[in-house]
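To start, the structure itself, in structure tokens.
Note that one protein chain of the assembly has been removed; the remaining protein chains are unaltered in position.
What follows is chain A.
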Amino acid sequence: MFEYSSLLTFIALTAILAYSFYAVLIAGQLSLAQVGLASLAAFTSSLVVPNEPLFGFIPPLMVGVVFGMAVGAIAAFVLGLPVMRLRGVFLAIATLAFGEMVRIFLINQSWTNGAQGLSFPKLVGIETAWIALALVAFWFWRLSGSRMGRAFAAIREDELAATTMGINVPRYRMASFVIAGAVAGLYGVLFAHFTRFADPNQFSFEAAVDGLVTAVVGGTTFFVGPLLGSVFLSALPELQRTLGIDAGWIRPAISGLLLLIVILFLPGGLAGLIPRRRSSTRLVSDPAALPQLEPLPARGTEVMALRALGKSYGGVRAVHDVDLTLATGEILGLIGPNGAGKTTLVNMVTGVTVPTGGSGTVLGIELAAKTRAHQLARAGIARTFQQIKLFNRLSALDNVLVGGYRISRNTMLRRLVFLPSARRFEREAAAVASAQLIRVGLGDKATTAAGDLSYGDQRRLEIARALASHPTLLVLDEPAAGMNHVEAERLSELIRSLAADGVAVLIIEHNVRMMLALCDRITVLNFGEVIAAGTPDEVARDPRVLEAYLGAEGDAAATAAAEELAEVAAEAVKGHDGDAAGTEGAR
């Protein structure tokens, strides 16, 4: 046991470094600055770590650790300010450049002793290292089931969808950066006080790559991943030595091959080998667990008012001069041929696209350049997307739980100390999500990964996710696409019941029969302009509407819509009651 104490300490420290990579990877970011941050923390800590316990009772290492974590977190924040808008490879390269700049800076300072390196007192042994690792792992374990953990996962899977759930994406990305910085700082201080000697060149690009490799090999979807990665990669050379493999080149060859095998054949990393439930949360179908939700505004309250709203892309007017209002309890339909600007309009209303003309107020929020989608979502708007945007690797229930972000509470701190209220809040959130999932008929698929669901189920899941936020204004972009008549009729019933509850519904749909039967009012767009508006009956009789659809040659959906319109109009002319014709049509 004792001869391995140095190896075991090393495993713990490497795992802590890997956790600092894990902290950004779970939010879908790749940062190579971690080793640079660790180096900064290690060397600056040498300036403050006292020889004697501070005030007689605070151990010197504790001073160093607190200071180092603060340095790591602050440096990560300062670095994050300019680089936060970069993504993927660009973020990786910018953070890599930062890490190298830190290294060159420290090498050229006299207080770090430059490339000669600096001696540190030996303050870290095997116990300290493993206690620190346990605390870090504990933090990430408690994070994984909290609202914050779900928000990180949602950002990793689909940033835009996460924003429209009310998640402040830039702030969460920064939070993951700062957490990673603090963990990196912890690593730096512990490492220096374990090896008793450090020079800035040890914290190089290669060291950063090793840390990243450890995290990825271990797996980034389960909190034990970094520890597994560290055990695997640290023990490997030792194992080969024990087996008597000594030739200089065989070790790197075997390590490289094993790494290649893990990355090619174990997509979830080593942690993927651990059997566990697909979903961290189970369906809660007990109605007693449902929390009391805030009542919706009184029926007929105006929630959306657009005045001459428009959007042009470099001279092309996608939408212009649209006036539109919507009140709670009302179902407003938006129809028109493909390319008419329906989705652009909806994107403006939900804060995804910034308008270039006119003005609009949605749920009391002005649609301006600085309005962000998550602010509108927090005010009570929820939406689905024409191109389905689910969090594919999360279970169906977890998707809906993210949807409930707006009405649930952050339980991270409560979870850290196991307060009973944390369990209660999590159970309430699960109950809301379960109720919506059952409502759309997906109760039996709660643990299936969203990406594995059929197309129609994915559409329904998106609606459940939107409903989980208890929205005042629900925006549906082609919710019935790919559904058959029976399914579409069931969807219509669901939407009617929502409107009866007092939800304002804005719906885009090509299924004209369904729209004529469902909507209270319909607005028709063509080439970005409103060409007709009124009750379904009025719209169906309007010759301009039929013309618009007939004019859209080669658009199959438009042609079908034109045929349906013509039929409905003909039926109406025959003396039928307009409403009845519409309802028949939908059947």
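By our rule, contacts are C-beta pairs under 8 Å (C-beta built on N, C-alpha and C of every residue); 3 or more make two chains touch, one makes a residue touch a chain; residues count from 1.
Keep in mind that, in the parts below, contacts and distances are computed from a predicted model.
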Chain not present in the shown complex, as UniProt names it (candidates "Export associated protein", "Branched-chain amino acid ABC transporter permease", "Ring-1,2-phenylacetyl-CoA epoxidase subunit PaaD" or "Fumarate reductase iron-sulfur subunit"): "Branched-chain amino acid ABC transporter permease"
Among A:L264, A:A288 or A:A369, the residue in touch with the chain that has been omitted: A:L264
Touch criterion as defined above, residue of A:N113, A:Q240, A:S255 or A:T301 at the omitted chain: A:S255
Sole contact to the chain not displayed, among A:N392, A:T447, A:T535 or A:T559: A:N392
Chain not shown, touching residues in chain A: 25, 28, 30, 82-83, 86-90, 92-94, 96-98, 100-101, 104-105, 107-108, 159, 205-206, 209, 212-213, 216-217, 247-253, 255-257, 259-260, 263-264, 267, 392-393
